[in-house]
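The other protein chains are all here in position, but one chain of the complex has been omitted.
Let's turn to subunit A:
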Amino acid sequence: MDSGFLQPGETLEDDYDTLAPLLPEELIGIMDQLLCHEMAWHTGYPLSQTLFTSTYIDRLLWPGPKTIPQAQFYRGDITDDKKPGTLLDVLRAYCLALIKSCDYVIAKITARDYFEEEDFCTHTYNRVLLVQTPIDVFLRELDASVEMIEDPDVGIEDALRSAIITRLQFRKAFLCALDPECPLELLSNFWPPVTLKIDEMNRTHELGKTVPGSFSTKLQRRLASTVPPRPIVEVDFKDALQNLRQICTACEEATRFKDLPTDPLEYQSFLWTFASRQPAPLPYSRSYLSNILFDPYILNTPISLPLEDVKSFVFHESSVLDPSNWTLSPPRNPLMPKPPKLQFALLIDEFVDRVGQPYLDLWVALGQNRCRLRRMLTHVITAWDILQQDAAFVDAGIVTAAQQLNISEEVMPSPLLTWTYNKKLWMIEKIIILGFEQDIYLPDEYAGMYHFLSLIAGRRKGTLETCINHLSDRCLQFIDSEFHQTTGISAFAKALHGFYTIAYYLRLLPCPNRPFSTEKLRYELRMKPFLSLQPPEVPPFEEFEAVLQPYGSYSEPKPALYEDLKNSESKLWVDIDDSLQAAKDAFAKAKKYGAVKSKAGGVEQAWNKEVQGVLASCVALGVAVAGLKSAVQSIEPGGKAGIKMELPEAGNGKRYVEGWVVGKVAKE
């Protein structure tokens, strides 16, 4: 049935009287209830099931007021004896500020660079949330309310009085923090006062008395919606405060963004770390960070940000990027060849123009929730793939110009292509690691996916190596740190690949029955995002299968498997041990460089934790491998090892790093 159809005997109007006098306890109860609804909305429920179920809010917004004095709990003229009392006036001020907060939240979330936020509902059902009214009107109303309440003549208990004042002050602080016009350099001042009030509200929540009658699902029938009324979302006050606190801390963290050094790689580390925050940032906090990132103050830097990124990998102190190149004018006669230095400038400008969009796409993706980030990255890499082909053309121009200047030595072969390729490989690495983090892969795919990760990281290691070879020693630190991290990832993934291959041969991993698919089709599906890439990243299935099944099929392995398993000096075990050792060394070296030199200085703590976690994962794998090794000492072909594998679950702190799944070996 449609949303406006009434059951026989059902009334459209709710009979709650918004002008009936309130008790102070009830005022507190309603304010807290509204806060719960606001937070429920922040976590993704529509306004229709949350704030718009409040009769008070409905009266203020409908019929749409033309001015703020018109926005009352009544419309038109009423006799003085019916005019709302002080407490209702206070509630009105609170509600108005609350409505404006919602308006600001929607404004911020919709101001972002892509078309929708999947975790948030911006629909206002044809209600206008006081869009035109500036913030000071609301602040004035709140201040006036505080004064009214402070008046001793009002005659309410002190505890209740201060609880009400706290809520008004909270609303004021929160509204100021949400103001989208807030100047960038002052942002961080706004969140601490909000956080302060949260605890006070928590302490005084008990004083309130709920007024369930002031909320009604019936109000949904009057919204511009074709959905019949749905139940009101009930959120516990504790949970609501938890969400509020989460918004405050995440936003406060986001404000640190503006203090980062002007370096796109620092930005990238920050965005990545922010997206990995636990608990995951709510949509508002993510938009908040994106709005800081896309602020003209951040983006309009003297040197283009992508170019700065290029500079960190290639062209370090190279004459290709010499600022004087940009000061040359082209020859008057257009038929005359341009000076090579000017050609550098023109080529680089062309590339910077070209790289802008894919670069922004990457940043936009980094501002999404984790699941969407993984999905969006798979699209972003295709754009980078095309960019890589374009980079090759610009590179050809640069090489020719360098030859004319006789500085071919100084310019590495295909610098821009190398940079683009390296960046693309970085994204593929992240996609695979995110897949592990989000439990996309089933345990029987672990070996294959870690093998693929190892291949990709190995390739990136290669590109970084070419960069290092063309750099002078002084600027090596960042690239070297990056190189060691990649080496570590590649080696560790290789060790895990070996570990899970053995585990699979020993049938320690669950293997679901899949009557309708084949190994090959599943492989194609898994590799789908990467199949179109050039140069091809995905090995042909036959090659892949040969690596994953070195001893023939899992169900009937060759006898050589058992001999190799028993012999701890066999290539099977030595490979794993060597890779693990290489991974440990590489991560340790990267750790020695520290976060600042690895261009993650803004998120030093998280960076250290990550490296520490990966090192701990390496140790854990060492233990697991040793356990496996000792268990198979006397294994007979087709026999059982007498052990079982425990795989740590995602998301509850059982993994040292979410993207690295290291199984535990335990006695059966």
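The definition used in the following text is that contacts are C-beta pairs under 8 Å (C-beta built on N, C-alpha and C of every residue); 3 or more make two chains touch, one makes a residue touch a chain; residues count from 1.
Convention: contacts and distances are computed from a predicted model.
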item: Choices "Sm domain-containing protein", "Pre-rRNA-processing protein IPI3", "Large ribosomal subunit protein mL43" or "Vacuolar protein sorting-associated protein 26B" - which one is the UniProt name of the chain not shown; value: "Sm domain-containing protein"
item: Omitted-chain contact residue, chosen from A:67, A:132, A:226 or A:605; value: A:226
item: Of A:12, A:111, A:186 or A:521, the residue in touch with the unshown chain; value: A:12
item: Contacts of subunit A with the absent chain, listed as residue ranges; value: 2-6, 11-13, 126, 221-226
